[in-house]
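Missing here is one protein chain; the remaining ones are kept as they sit in the complex.
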Amino acid sequence: MSTTIEDVEPEFLDKVIIRFAGDSGDGMQLAGNRFTDASAAFGNDLATFPSFPAEIRAPAGTLPGVSSFQVQIADFDILTAGDEPDVLVAMNPAALKSNLADLRPMGTIVINTEAFEERNLAKAGYETNPLSDGSLNGYKVIEAPMESLTKEAVKDTGVSGRDVLRSKNMFALGLMAWLYSRPLEPTIEWIEAQFGKKPEVAAANIATLKAGYNFGLTTEATKNSAVSVKPASLPPGEYTTISGNLSLAWGLIAGAKATGLPLFYGSYPITPASDILHELSRHKNFGVRTFQAEDEIAAISASIGAAFGGHLAVTGTSGPGLALKSEALSLAMMTELPLIVVNVQRGGPSTGLPTKPEQSDLLFAMYGRHGESPLPIVAASSPSDAYDAAIEAIRIAAKYMTPVLLLSDNSVATGSEPWRLPERDSLPDFTVRFATKPNGPAGEFMPYVRDPLTFARQWAVPGTPGLEHRIGGLEKEEVSGNVSYNPANHQLMTDTRAWKVANIANDIAPVAVDDPDGARTLVIGWGSTLPVIKAAVRRVRNAGMPVAHVHLRHLNPFPANLGEVLRSYERVLVPELNNGQLIRLLRAEYLVDAVGLNKVSALPFKVTEIETKIREMI
Amino acid sequence: MSTTIEDVEPEFLDKVIIRFAGDSGDGMQLAGNRFTDASAAFGNDLATFPSFPAEIRAPAGTLPGVSSFQVQIADFDILTAGDEPDVLVAMNPAALKSNLADLRPMGTIVINTEAFEERNLAKAGYETNPLSDGSLNGYKVIEAPMESLTKEAVKDTGVSGRDVLRSKNMFALGLMAWLYSRPLEPTIEWIEAQFGKKPEVAAANIATLKAGYNFGLTTEATKNSAVSVKPASLPPGEYTTISGNLSLAWGLIAGAKATGLPLFYGSYPITPASDILHELSRHKNFGVRTFQAEDEIAAISASIGAAFGGHLAVTGTSGPGLALKSEALSLAMMTELPLIVVNVQRGGPSTGLPTKPEQSDLLFAMYGRHGESPLPIVAASSPSDAYDAAIEAIRIAAKYMTPVLLLSDNSVATGSEPWRLPERDSLPDFTVRFATKPNGPAGEFMPYVRDPLTFARQWAVPGTPGLEHRIGGLEKEEVSGNVSYNPANHQLMTDTRAWKVANIANDIAPVAVDDPDGARTLVIGWGSTLPVIKAAVRRVRNAGMPVAHVHLRHLNPFPANLGEVLRSYERVLVPELNNGQLIRLLRAEYLVDAVGLNKVSALPFKVTEIETKIREMI
Amino acid sequence: MTTIEYTRGDFQSDQEVRWCPGCGDYTILASVQKFMAASGIVKENAVFISGIGCAARFPYYMSTYGMHSIHGRAPAVATGLATARPDLSVWVVGGDGDMMSIGGNHLIHALRRNVNIKILMFNNQIYGLTKGQYSPTSEVGKRTKSSPMGSIDYPFNPMSLALGAEATFAARTLDMDTKHTVEILEAAYAHKGSAFVEIYQNCNVFNDKAFIALTGKEDRDSNRIYLEHGKPIRFGQDMEKAVIFHNGEATIVDAASVDETAILVHDQTNMTMAFALSRLSHSPTGPTPLGILRSDDSRPTYDDGVSAQLARAKATKGDGNIDDLIRSLGTWTVK
Partner (left out) sequence: MTTIEYTRGDFQSDQEVRWCPGCGDYTILASVQKFMAASGIVKENAVFISGIGCAARFPYYMSTYGMHSIHGRAPAVATGLATARPDLSVWVVGGDGDMMSIGGNHLIHALRRNVNIKILMFNNQIYGLTKGQYSPTSEVGKRTKSSPMGSIDYPFNPMSLALGAEATFAARTLDMDTKHTVEILEAAYAHKGSAFVEIYQNCNVFNDKAFIALTGKEDRDSNRIYLEHGKPIRFGQDMEKAVIFHNGEATIVDAASVDETAILVHDQTNMTMAFALSRLSHSPTGPTPLGILRSDDSRPTYDDGVSAQLARAKATKGDGNIDDLIRSLGTWTVK
């Protein structure tokens, strides 16, 4: 079997700027050139910008000794090597220090950790280690002990002495090849040609190259995969750049704050959701409790326990983990406790493609429980939107006493974009009021007395005198909450649970149709396809053809006006990164003959793919 | 809280015949009369048939000493107390012996186990104990040590001596009240009136009555709940009477036999699926291996292991267990191993109503996995049909190398009906041929080489020299089966998995429409509603109105002609014991404006409910 | 906290108890209610969490807060509750199937974490609710509906399993022995951390007399080995039997046959000794240790650890401010 052909993907990228930086002895120019060639072989447009130390022999490890090579790769004609790099490879502290300022916010830094020891830090003028002092918090950091990994990789190739570490640039190159799905072949061929006479050197370079690539693969390293299409101009305001996992975590903290309840996050690590756990575990001073459970079932079960105890409970995971949570989620539904279940979708089914984007868990979120078990579903459409989506999910959960599914995906989670920050002190008020007084005729507490408007039951937490009560997974008698086998009651409770969720349609914004020109064709999407659909719609309109766009935040219930909107267009296109999931819900609900544009190739849509389809339809 | 109001259900029953039998001192007449009164209070039509010992003082425990009381309850006018009882309460061996011959096949026997000791057995003329010698295999047996339970129940009531056991008839009565959802109140009132002067006797009787009722509740005892509407006349043939759990178990044995493979059944007990495990564990001489796992995840995982090893593997459960199997089922789908997942649906969501019928897991079966994970779904429509449905599921699984969901429900599982047996030696031949030779260019085995017609991959089992290979849950490269991150390959494999299942539509019978009179209205159903829909359709037709009926065995894929059939009717009615699940699939797939008739009250449909709706629509 | 005077009845709920008459669960319920009334636990602070099974109906019968959750997950639900709300007294109740079959993983993880929850496992060596299949504590050879030719599953020894999972408190008692049950409950409550209490419980319907060796008039005195911390381990009708260490194993001998000093003095803080004692009986058909095998308060509890980290974070970083948090990566302004 060939090494890498299987893994090569003709990645879609609007554009990416990568800068390799290291000591002048680190072979960064070579790494950069090889990466450029591999990309050229691949049909991308390229522009490069090498930068050498000004001094011929600046001392190793110092700032003046840093050498760098920047390459911009794009799908379209480009003229310059770009401005802010998206990725910085930093082989030593000096390289980091002299290049970090250029890196875009939330960019990726690939670090050769072993170079970050005291002597090198001092040479670069660092007083504390940037790897641990928190100064890299705003970036996505991939750490690798490149030196020892290189040593190990070349162990059996016959190189020795100074030659051993020579090939560590190949480690960096291999890792970048994994992150940006470049083929290894051109580089291997080049190495073989170059070192034909020194087979051991060739072998060492190839071994290290592969080691870097495999390191990415084995540790499930993900690139920033969101395709962010910047609007022509940003509206005025204060901005930061944010990735989706972070903003989602912050949204959870903010939403919990809005309810006045402490946040509890139960989770089991899983790509690409783990970073939410990591981020939340850093904010204990917000009263956030993170619980790393033994598995996803324990994670949701513990969260249900915390919810029963009056915490704003959240459990986060990705597809396989959501599958495991299904039974307990049904319990949360039956007990009508607020709970947020975050699902960061990845390529499926089964273990699938853990580091790839896909939107294929929508129907699972909708129907993934036994029995009639309706739950609200909220989806985040972009990295910054994940903040608002999390707050909205919490609003619904707390107000309606219901679990809510919050869908993100790999593109939202690991992608990043500029985010116009909400004003200070603008957090909404969702203050939760626990029950404090008995509500039963005999002075007892009846847990299934409902609010007449929201159908929500009351939340009485242990520790409150006089409200002692029991809940559970057997069917409950209305009002009293006692176990009931009564048929009429089962019908009533089933209907009530359905109504409760359906009724939320009246409490969410109607869909806003983006249709400046009175179009007859509507594109409707959800989740991380937002920027691509927007760009495609813009291009079609620029070509003088009217087309409307709707993007859904609420997947269940649908906004009240959705049916009307859909029926007011002649043609409806539903682009999704799955085999047609939203479209099934729309067709079943509204009987509209919508058309799907589907892609399940572990890649985001290209703007042109959607553009072409829209043009075809119009 | 009142004791029983919560649990009372106005049960739908076409008709049921119950016979209480015991020693003349056992109070059977009284139990029978009370049961009759409770049913009358309930609005049923009734006919009773008491039968007393011929001899005035026949010795206790002997055949001549047996006293019995039969009552027939029905929804419609009845004239006699019926012929074959559906249920026999046998308080001692003599009662069993003298009444068993009358009991209908697959009927229920409620046994007072403690009376079945040597002396009583001898008195009744039994040489071996019928409770353990297998002679009750054809029945559903509910055993209860009524004497000691009665003793315990009355412990604190103050009765003593001979009075203690007097109330054991109340235990039997309470248990019957649970099984047939009769209210306890009328009986309690009667007891209080009757024993007003002996409060301790009244208390003892009430305590025992409740103990019997609670015994049913606590041990999740289920009645035979199927509503079997007998056809006017049975076609000629050899018949037996069968319950759905048994026929499903036998169908699995038969289907495995047809493939030539040993049967492996991995399961964790759960109501109402446990009896499949019990039945299969009795047939080890068929080479059947049953594995009682630590949980449902282990049950399906072990079954996947057995399937990898070349067994015809089956895992059976009910809703909550299916939820737990979701992740592993996705693995089975990805590895494309044959596997049958039996789901005996019960009232949901969560723990729900474990002993009640419901059809609410269809969408869960369809979409209950993360990622794009399509699987065939086959449903059993009646107790006898479960045999054929099991065989069909196995045919599809083995031929297409895919897991198959086999849906049953509480009505199918615990109900019973006459079954026209297949001829001897008529078992179809599904012989599985394992791969024996390498299929790769270099003499290796490539597990994802596919059959051009079925898209099935080859099944090579460990132990076969030269075919060593690895499978797993990461996306697989076509043909080679190696792990692949290639986008085009992911699209291809996703599409192939979808096509493979969709293509089965060409290998199943087109739907047969029952439409003798050229109707304009179609009723379409699935699963255990078959007999009720049939009866309703018959009544409508008898009233001179044409109506068509289709009942689906295959829920995914749908038969190839289904769309055409649906579109050829003006009105389509979809009655389901859920909130509208099949109807969503039909609407999304065919855009037909079907109308649902839905009931989620833990009860089967009444014939009149469906009849009324059809009349309304026509 | 003012002490409130409770009676047993204060802990009885309004729900009819629906176990089979004569079921051992009744006695345990009474013991728990009795213990509760005297424990000093304020009623509204007590929570009973259960899974599914006959035993798991328990919370309905307690007038405290409670949750009848799903099969096997009660220890995990309780872990979340106790971590979120260290002010509560959280109790877990379940059967041998609930805790050791489907729930085995949550049980062992709760024990190793030392979450401050008290776990009561009603071991009847059978699945009661589903009408009598063998459980992970059923003896080899047991014939049930799912094992008509006899079970071939070697059972767990619940005490050994709990200790192997680092339980800081592991004890065993008997449904019938209410006095002892209450004592053990008191000790479990007093213990800092998770406590695992196995209660042998007779299921008179599906597995009657499983514990007859410990409950039958003839045998019980010769088979009950009551452990007491600091006391030499002797038992029998006339305390004629003793436990010694022999060849690295706890072994039963005639007390008269050994030197008094050879008799094992029970040390409930000694892990290996606890394990050795757990091996004295695998199924309770002969002499069986009852009482506290292990109780060690030296390990910090999980919930205390969580609270301490929260307090420390607040002390060093101050109360979190969301407006600052979302600006913590640096901002820029578009005019």
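Note that the chains take the letters A, B and C in the order they are written out, and that residue 1 is the start of every chain.
To be clear about the criterion, a residue touches a chain if its C-beta (ideal position, glycine included) is under 8 Å from a C-beta of that chain, and two chains touch if they have at least 3 such contacts.
Note that the coordinates shown come from a computational prediction; the quantities given were computed from them, not determined experimentally.
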Contacts of the hidden chain among displayed chains: A, B, C
Full-complex contact with the absent chain, from B:Ile17, B:Leu121, B:Leu217 or B:Ala302: B:Ala302
Among A:Ala38, A:Leu277, A:Val314 or A:Leu555, residue touching the chain not depicted: A:Leu277
Candidates C:Ile52, C:Ala165, C:Ile184 or C:Leu293 - the one touching the absent chain: C:Ala165
Residue touching the undisplayed chain, where the options are C:Ala242, C:Val306 or C:Ile322: C:Val306
Residue in contact with the excluded chain [from B:Pro145, B:Gly310 or B:Gly525]: B:Gly310
Chain not shown, touching residues in chain A: 1, 3, 144-145, 148-153, 155, 207, 210-211, 214-215, 217-221, 268-271, 274, 277-278, 281-282, 284, 290, 292, 294-296, 320, 350-351
Footprint left on chain B by the chain that the document does not show: 105-106, 137-138, 234-242, 250, 253-254, 257, 262, 264, 266, 283-289, 291, 293-295, 297-298, 301-306, 308-311, 313, 327-328, 331, 335, 387, 420-422, 424-425, 427, 444, 462-474, 482-483
Contact footprint on chain C, counting only the chain that is left out: 101-102, 104-105, 108-109, 112-114, 136, 149-150, 152-157, 160-166, 245, 247-250, 264, 267, 270-273, 275-276, 279, 299-300, 302, 305-306, 309, 312-313
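Assume only the chains that are shown with their structure count from here on.
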Euclidean distance of C-alpha centroids - chain B vs chain C, Å: 36
Averaged-CA centre spacing for the pair chain B and chain A, given as whole angstrom: 43
Rounded Å distance between chain A and chain C, as computed from the means of their C-alpha atoms: 42
Interface hub residues of chain B, defined as touching at least two other chains: 1, 217, 320, 350-351
Touching two or more other chains - residue numbers and ranges from chain C: 14-15, 52, 68, 70
